[in-house]
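Selected chains from the complex are presented in situ; the others are not included.
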């Protein structure tokens, strides 16, 4: 009964809302320095400069959330209709997004701390895995539009790259303080190149 | 006059917005530990571990809000059109959702404190009761689509389970420190099983 009542539109509205809020709340980790109002410009700049790790963490988290949002958005085009299981998996996925401002703040504060890195990449990994899992569940329940089997297969493969890349980042940050960042950059660049190549090989769309 | 002017679409937009924000603001109760930047990984992990009750409260509140959102969403499908009384009841319902970050933060801080538990379950109870009451008012005003009387009756019954379950949780947490959590889990699992059984007995939908 439920399967026919759940509209994609409202699920997307909640998803867009939680993404928009989580992405904007990230800014709360950037603090206005607690200095007297008469402070000199150079002192203020210096104090703000100390927050560089927080800015780095903000930008990385914002773009990563944006990336997940784009892929969630693309993946939803292939879902013909929702079922209650998918709604719950999406809520778990959204929970992993809602917790990002905490992980981001933690990394911004303790950029070189292995525990902060593991929690941060762990959070990203959880989000990516839950997105990939949603796809697998949707596939098993035959909710995916297979009109263009090549496109839907490519979509599924790309969604699997995320958890792999982030698992690699977690492993790397265990061995090397900044390894996680390198591994992540490497995987995302690889994904982008692959997209360009598979794009080129495709017949042109109208 | 008003009844024909109130669109379901914008009411849903406000509802989705408030749910999305309340669910994401829950994260503000998870605090980045106030430690020097040079702290060791194990110390940081230990300090974050002390926040376990806050994480527990965050996850429970997020999923409970998600559950209410799903049911609100399903129930709205049965509402043919709005009337001003329904709009006001929905605003009261949304107020009980908007206050969740406070109750959740309270429980996360004082997990084993009976007063915090009663306020937390009381908030959940208020939200569930206002949702059930909306249904009863809509029914009395003949705003519910009865095309499929069986489906609408099932919907109404499920909405009544929430306040009952949460009333039980409030009572239980009065007698036993963790009784509320057990009672709530029990009721929700019962609801899920009932759904599966009634689902199985239904004629298949297209």
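Order as written gives the chain letters A and B; numbering starts at 1 within each chain.
Note that contacts are C-beta pairs under 8 Å (C-beta built on N, C-alpha and C of every residue); 3 or more make two chains touch, one makes a residue touch a chain.
All figures in this text were calculated on a predicted structure; none of them were measured in a lab.
Identical protein chains form the entire complex, numbering 4 copies in the structure file, with 2 of these shown.
Keep in mind that, in the parts below, only the chains that are shown with their structure count from here on.
These two copies of the sequence, chain A and chain B, are related by a rotation of 90 degrees on CA atoms, to the nearest 5. Chain centres here are Cα averages; for chain A and chain B they lie 26 Å apart. The touching residues of chain A, counted against chain B in their complex, run 1-7, 10, 13-14, 17-18, 20-22, 25, 28-29, 84, 87-88, 91, 94-95, 98-102, 105-106, 109-110, 113-116, 119.
Every residue of chain B that touches chain A in the complex is listed here, in rising order: 12-13, 16-17, 19-21, 23-28, 30, 32, 35, 37, 39-42, 44-45, 48, 58-59, 62-63, 66, 69-70, 73-74, 77, 151, 154, 195, 198-199, 202, 205-206.
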